[in-house]
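A protein chain is absent from this complex, but the other protein chains hold their places.
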Amino acid sequence: MPLVDDLRMPSDEADVERRRFLALLGSSALGLAGLGTVIAGIRYLEPDVLYEEDTRFEVGRPETISLGTVLVSRARKVYVVHGERGFYALSAVCTHLGCVTRHEPGTDRIVCPCHGSTFDLGGRVTSGPARTRLRRLELELRRGVLVVDAGRLVDDDARPLEV
Amino acid sequence: MREPVKILLRSRVWRSFARHGFPDSNRNRSLAVFSNFFLHFHPVKVRVRAIRFTRTFYLGGLTAACFFILTMTGFFLMFYYRPAVPHAYSDMKDFVYVVSSGKFLRNLHRWAAHAMVALVFAHMSWTFLRGAYRPPREFNWVVGVSLLVATLLLSYTGYLLPWDQLAYWAVTVGTNMVASVPMVGQKIKLLLLGGHVINDSALLRFYVLHCVVLPMALALGVGLHVWRIRKDGGIHLPALPKGDAPDESLPPVLAGLEAGHPADDSQGAEAAGARLGATESVRLVLDEDEAADVTVDLNDEPMVMTFPHLLLREVVAFLALAIVLAVVSLIFDAPLEAIADPSRTPNPAKAPWYFLGLQELLRYYPPVVAGVLLPALSITALAVIPYFRVNVERPPLWGAAPLRRLALLWLAIAAISALFRLGASGMVWSIVIPLWLVGATMSAGALPWREGKVGPWLRTRSLPFWIFTWFLASAITLTVIGALFRGPSWHLTVPWHDGIY
Partner (left out) sequence: MMAKDAGRATSRALGRLRVAFALLSITLLGVLAIAPATSHFSEWRAAQQRYVNLAQRAKLEPIGVRVRQAPSPTPDNVDRCGSCHLGAAGVAPVDGDPLFAAHPSIPHDPARFGCTICHGGQGRAVTGRAAHGGEANWEEPLFPRPYREAGCGVCHSRVRLPDPELVASGRALFAARGCGGCHDVDGHDLPTKRDLSKVGLRGFSRQWQDHHVRAAGESTDDRWAASPLPLGDEEHAAVDAYLQSLVGAPQLVAGKLLVARLGCRGCHRIDGVGGDGPDLSDIGGRRASELDFSRVRGEHSLAGWLRELLTDPSRLDPRSRMPAPGLAPAEIDQVITYLLSLRTDPISSAFWPPDRVRGMVLGERDFPTEGRPLFQAFCSACHGARGEGRAPAGAVAFAPAIGGDAFLAIASDGFLRETVRRGRPEHMPAWGASNGGLHPEEIDAIAAYLRTLQHALPSFAEVSASALDLARGREVFQQTCTPCHGERGEGTAIGPPLAAADNPVTARDDAIYGTLARGVDDTAMGSFRTFDAPTLRALIGAVTTLDRNHGPRKDWRPRAGDPGRGRELFGRHCVTCHGARPEGRKAPAIEDPRFVATAPDSFLTASIVRRHDRSREELRRSPDEVADVVAYLRSLGPAPASAGDR
């Protein structure tokens, strides 16, 4: 079958330059488009709204919580402790891999059922594979009531709330 | 009986979509294979040695068969399963109780998934042990490793869909491992979950990944993988013995080359591969009697027609697998725990069995190391195995100066043991002891074997082989410990005493 097209490179340098330029332009544009698609795609997958619960909740009045009490909110995964220096809130989520820890009542131990990490009431790791302390959560006194915001973290060394 | 069929096969209707007649001649048999859309990835003829059961144990084909079963059962399951939070679990219950054959389909899907993971590991290991990853098949090996990763990801994404306690907490652990990757980890977790907590968005995303994205990727990968088998010259076979020195380490491609060609002449290898792919037979015995449809190739290799020899073997293997899986699905129910409860972590919360080794490792190392670094390194190490040409050029491990090499070996073992001992205590059982065992077996190869099969075989194994074996032994030990010897709070338990958790 006879070949009817002519795919030889042109003899004129300018033509070659033109072809090369057009090719480069086209491929760059496509490349950018591709890159842009990837970036826009990632942006597409990032959620713009979250169907998740509000993370703030009330704990109670501080004068009703005696010294040494550890309040446990299982649904919110938060411990509220009335310690020597005041009130503070700890996240009950183990810092190893995210399982929900349990406080052993009557003791000072918080244990994670997944890999056996143990923490003390200050959130510090006493044994197990966890490497960092349980996170401190924001605890405020609003109109005489203690309010925890489980979505806001606070420095590990922040002062407990004195009431 | 044949007459009506033959008449049918000569009709216009038939001839409009099939270009071959009844496969009672080699010509029709050839046409039945290469003009068939579904079958044409097979060669028209195959080497007899290549289709023997004990050559590959059909592991690759069985894995693909599992994938097929999974896709089919998956299609059916999709008609009733809703990926939304209260419905997912209820729909699982409906499968078990009211949907006709629902329990069976669901069980089959689950057991086929486990079978696929087990088979893909077995296929990979056997391919490695056969040396079938060596040039020109390096790229196919890499494709295979990515298929392994895709299989594991498919299994992982599917794990969440029942929305029970097992599913929820396995995914919690997994996504937290991903989040521990520095810089991009949190972002990846956000994209995977569609939020900060595991709820509807996460379920939907995992569903899409599990039912659309990953299966398509896997299907493409399988297509590429199978196509490459053809292009690389078919199943890797050890060269037929020529003279005194059995050189099983050379790919058949090179067996056909004249002596003098350098072994690592990639161009030569390519050309030879192309030659092999192009002409597979020299003499064709034109005999209607099936018993004589054996041909011989360039390398003096007996061959048979794909239709029916290979195809029948494939069908029989598929049937056997299907029967085994179906019987298992009829007898054993796939597990379903209580509905997912985000505030109550079960004790212990275990990952699926193929990730238990990883979870055991997580006991000793921070998530970044055990959950991300080590798996990533392992996958990378696996993928690059074919590019290390150690065993192509050099003589077997225990050739000259075995004592010196023995000393080196045990020095290395001591150093690695000390390193792991310095790490966490539990590593002794799962890493160091397999290391010693493998080292001892390795050293047995250094003994002056002469006769028998075992001795020489041990002697001639290469270093990557032993490293791979050690890796495999450690992985198995870690998995066994994680599965049988770990109980609540991940404490050590004695299974015959405390039961299995």
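Here the chain labels run A and B in written order, and each chain numbers its own residues starting at 1.
Here is the rule we use: contacts are C-beta pairs under 8 Å (C-beta built on N, C-alpha and C of every residue); 3 or more make two chains touch, one makes a residue touch a chain.
Just so you know, these numbers come straight off a predicted model, no measurement behind them.
Within the full complex, the residue among A:Arg61, A:Arg85 or A:Arg131 touching the omitted chain is A:Arg61.
Looking at B:Ala18, B:Leu312 or B:Val454, the residue that reaches the missing chain in the full complex is B:Leu312. Screening B:Phe41, B:Phe68, B:Phe104 or B:Trp449 for touch with the missing chain picks out B:Phe104.
Screening B:Met78, B:Leu129 or B:Val327 against the full complex identifies B:Val327 as the residue touching the chain left out. Residues of subunit A that touch the chain left out of the display are 60-61, 63-64, 66, 106, 145. Subunit B residues in contact with the hidden partner, per the touch definition given at the top, are 48, 86, 90, 93-94, 96-105, 164, 285, 290-294, 296, 302, 304, 308-309, 312-313, 315-316, 319-320, 322-323, 326-327, 329-330, 336-338.
Everything below uses one rule, namely that only the chains that are shown with their structure count from here on.
One simple way to say how far apart two chains are is to compare their mean CA positions; for subunit A and subunit B this gives 34 Å.
Within the complex, the subunit A residues that touch subunit B are 42, 45-47, 50-52, 74-75, 77, 96-101, 111-116, 129, 131. Those residues of subunit B lying in contact with subunit A across their complex are 169, 172-173, 175-177, 190-191, 194-197, 199-201, 342-349, 359, 362-367, 371, 488-491.
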